[in-house]
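Following this message is one structure expressed as C-alpha cells.
Showing chain A:
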Amino acid sequence: MKFTKFLAAAVMTGVMASPVFAATELTVYTAVEAEDLKKYAERFNEDHPDININWVRDSTGIVTAKLLAEKENPQADVIWGLAATSLLLMKSEDMLEPYAPAGLDGLDSKFRDKSEPPTWTGMDAWVAAICVNTVEAEANNLPMPASWQDLTNPVYKGHIAMPNPNSSGTGFLDVSSWLQIFGEDDGWAFMDGLHQNIHHYTHSGSKPCKQAASGEVAIGVSFAFRGAKSKADGAPLEIIIPSEGIGWDMEATAIVKGTDNMEAAKTLVDWSITDKANMMYNEGYAVIGKQALAKPVEHFPSNIPESMIDNDFEWAANNRKRILAEWQKRYDSKSEPKS
Partner candidate 1 sequence: MLVFMGVIACYLVVALALPLYAILSKSFKNNDGEFVGLANYLEYFNTPSLTYSIQNSLTISIITTLISVTIAFTLAYGLSRSCMRLKGLFKIIALVPILVPSLLPGIALVYLFGRQGLIKELLFGHDIYGPIGIVISEVFFTLPHALIIIMTALSIADARLYEAAQSLNAGKVKTFFTVTLPGARYGLISAGFVVFTLTITDFGAPKVIGGDFNVLATDIYKQVIGQQNFEMGAVVSLILLLPAGVAFTVDRIMQRKQVALLSARAVAYEPKPSTSFDWIMFSWATIVSIFILTILGTCQYAALIKFYPYDLTLSLKNYQFDLMDGGGWESFYNSLELACWTAVIGTVLVFLGAYMVEKGKGFHLGRSLFQFLAMLPMAVPGLVLGLAYIFFFNSPNNPLNFLYHTMAILVISTVTHFYTVAHLTAVTALKQMDPEFESVASSLKTPFYRTFTRITVPVCLPAILDISIYLFVNAMTTVSAVVFLYGPHTSLASVAVLNMDDAGDIAPAAAMGMMIFYTNASVRILHGLLSRGVLRKTQSWRSR
Partner candidate 2 sequence: MSQSEPYLKIGNLTKRFGDFTALSDVTLAVFEGEFVCFLGPSGCGKTTLLRAIAGLDIQTYGTVDQAGRDVSSLPPAERDFGIVFQSYALFPNLTIEKNIAYGLENLKQPASKIRDRVAELLQLVGMPEQGKKYPAQLSGGQQQRVALARAIAISPGLLLLDEPLSALDAKVRVKLRHEIKELQRKLGITTIMVTHDQEEALTMADRIVVINNGLIEQVGTPEQIYREPATRFVADFIGSMNFLPATKVSKNKVRIGQLEFSCSDAAGSAEITPDQPVHAAIRPEDILVGDASSNYIDATVDSIEFLGSFVRADLSSPQLDGLILLADFSANRVRSENLSAGSHIRISLPAESLLIYAE
C-alpha cells in the first residue's frame, strides 16, 4: 500500500513538475528587485545561452530564512543578489562553496569576502536613505529632515514607516549602521526616540519608500535605489541622504555547497563580476563592485559614495542575533503599550 502511494505521488510529480530542458537548469536564489530579474537573466544568457536560470525571488529575510531552512538539503545552486550580511551568516554555517571567480582582481577589495578563496563576491552597494513625500510633508507642515537625528523630532510623530529588521535586510542594515554611527548606547537611545514617531514597521525594506511614494506615510526609511525608482514613476519624493552617513550593504553572489551543477554555477559567478555585469548593475545602483566603470544614476543623490559609512559586515553578522533580540524586546509590540 505504501508503495502504491509512493507510485501515485511519483506519477503526480512526474506530471506536474517542470518540464526538463536540454540546457543546464540552475536554481538561483535572489533578493534582487523583481522587475530586474528578467534583465539579469537575459544579459547573462546573451553570453551563456546553455544555462537556464530558475529564479527564486523573495525579500532578503525570506530568502535567508529559506536558505537556512534548507540547510540540510539545499535547493539552491547559486545565490545571486543577496545581502552580504546574510551570506556571512551562511558562511558561518558552512553552507557556501569557496570559489575565486575569474577576474576577481578587478573587483574593489571591499566587494569580496576576506577569506581566501572568498565564499562570496559583491555586485553593488545598496544604501540606506530617507524617502520624503513632499506633498504630504507640506500638507502636514513637516520640515524636511536632514539627518537621522532629525527623525526623532516629535513633529514627525506617526508619520514615519521603517522596515522591521527581523524580516527585512534593509531594516537590519539601518539598525546595525545606527549602532555603528552612534555607538551602542546612543544608537539604542536614538531608536527609542525614533520609535516614538514610527507609525508602523513593515515586513519589507522597499515598502516604506513605496508607501511614502503613495502618501500612505510622509516619510519612509528605506533605501536609495527604491526611492529613485519611485521618483522615476512620478512620485512626489525627495530622497534624503542623512548627514551622519548611511549604512549600506552589498548585494553579493555565492555558490551553495553541495550543488549538483558546479560547472554552471561557476560560470554564473564568473559572469557576475564581469564588466558587463557591473555595467548592468550600474543601471540601477550608483555604487558597484567595479566603481571605476560607474556612471551617475538618474534620481540618485550624487553624494552617496562619500556618505557611505565604513560598514563592519563581520561585526554586523556576528552580532545579528543579539541585535535583533534586543530590537524585538524594545519595539516589536508597537501597538501594545499604546492602549
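The definition used in the following text is that contacts are C-beta pairs under 8 Å (C-beta built on N, C-alpha and C of every residue); 3 or more make two chains touch, one makes a residue touch a chain; residues count from 1.
Regarding selection, all candidates are chains of the complex that A comes from, given by their letters.
Note that the coordinates shown come from a computational prediction; the quantities given were computed from them, not determined experimentally.
Asker: Given the candidates 1 or 2, tell me which one touches chain A in this complex.
Answerer: The answer is candidate 1.
Asker: So in the complex, which bits of chain A are touching candidate 1?
Answerer: 1-2, 4-6, 8-9, 12-13, 16-18, 27, 34-35, 38, 54-59, 61-62, 64-65, 68-70, 72-73, 75, 135-136, 164, 166-167, 199-204, 206-211, 213-217, 233-236, 324, 328-329, 332-336
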